[in-house]
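Here the complex is missing a single protein chain, while all its other protein chains stay put.
Take a look at chain A:
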């Protein structure tokens, strides 16, 4: 039975509503339960983990898992925790995100506001770059990195991720800038602004939403990447994702230390989460901007 509600939209009866809410709760639980288990487990002692209930709260509350994951757990033969690899990841993710975003914005600006003969073809080629799977880059990239002496280095990973990411950031920025009236750039040129000052004073200040989209997208892609990391680096130069894998698969004593594993996994996931929370409100705005002229 349908009833009229205040906003005039007819909704289903109580049974339908119970079903809808039930489904939503189920979906929420599906996503939240693993997180709950991860969090609680990371604060438990090994004794509680082996003896107790998976869903119980930590008692006693222990930071040992976190301490070990950060500074003393073994990843292969090296037993200094994840900290070194965490900073490795920061060291290539931050510059790669900034570089690919900067180049994406510049490319988008040129492809929409300073068109030249063949610019559409170049954009088409870049677009193809977004469809090429990771795996196809591996061999050619490995050879190139070897030739220019950047194999097995943080600088090499920075390069790989910047190059791969530019296709995506260019696509995002180009689609955003296409909605900005060309007359704005013409006005700036009449006002005597150069190619760079037009970008700096006119285009960049109205690009925040799309730059946030680029940053979130690129940060997530690059920080979470495993494949490039495991192929192009070894030992000391590994990113945190590879180190986490090694940490989970190394057990000197033969006992699975779930608290350390969970803490390590959370440490690895935390930066992406922070980026989402800080820049996320721009994300949706950026994705929908340009649809309506404002």
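One rule holds for everything that comes next: a contact is a pair of C-beta atoms (placed from the backbone, for glycine too) under 8 Å apart; a residue touches a chain by one contact, two chains touch by 3 or more; residues count from 1.
Convention: contacts and distances are computed from a predicted model.
Colleague: Just to verify: the chain that's not displayed, which of "FAD-binding molybdopterin dehydrogenase", "Oxidoreductase", "Lactate utilization protein" or "Sugar ABC transporter ATPase" does UniProt list as its protein name?
Modeller: "Sugar ABC transporter ATPase"
Colleague: For the chain not shown, which residue from A:163, A:193 or A:269 touches it across the whole complex?
Modeller: The one listed residue touching the chain not shown is A:193.
Colleague: Just name the one of A:79, A:128, A:206 or A:227 that touches the chain not displayed here.
Modeller: Of the listed residues, the one touching the omitted chain is A:206.
Colleague: Identify the residues of chain A touching the omitted chain, counting contacts across the whole complex.
Modeller: Interface with the chain not displayed, on the chain A side: 181, 183-184, 186-194, 197, 201-202, 205-206, 294.
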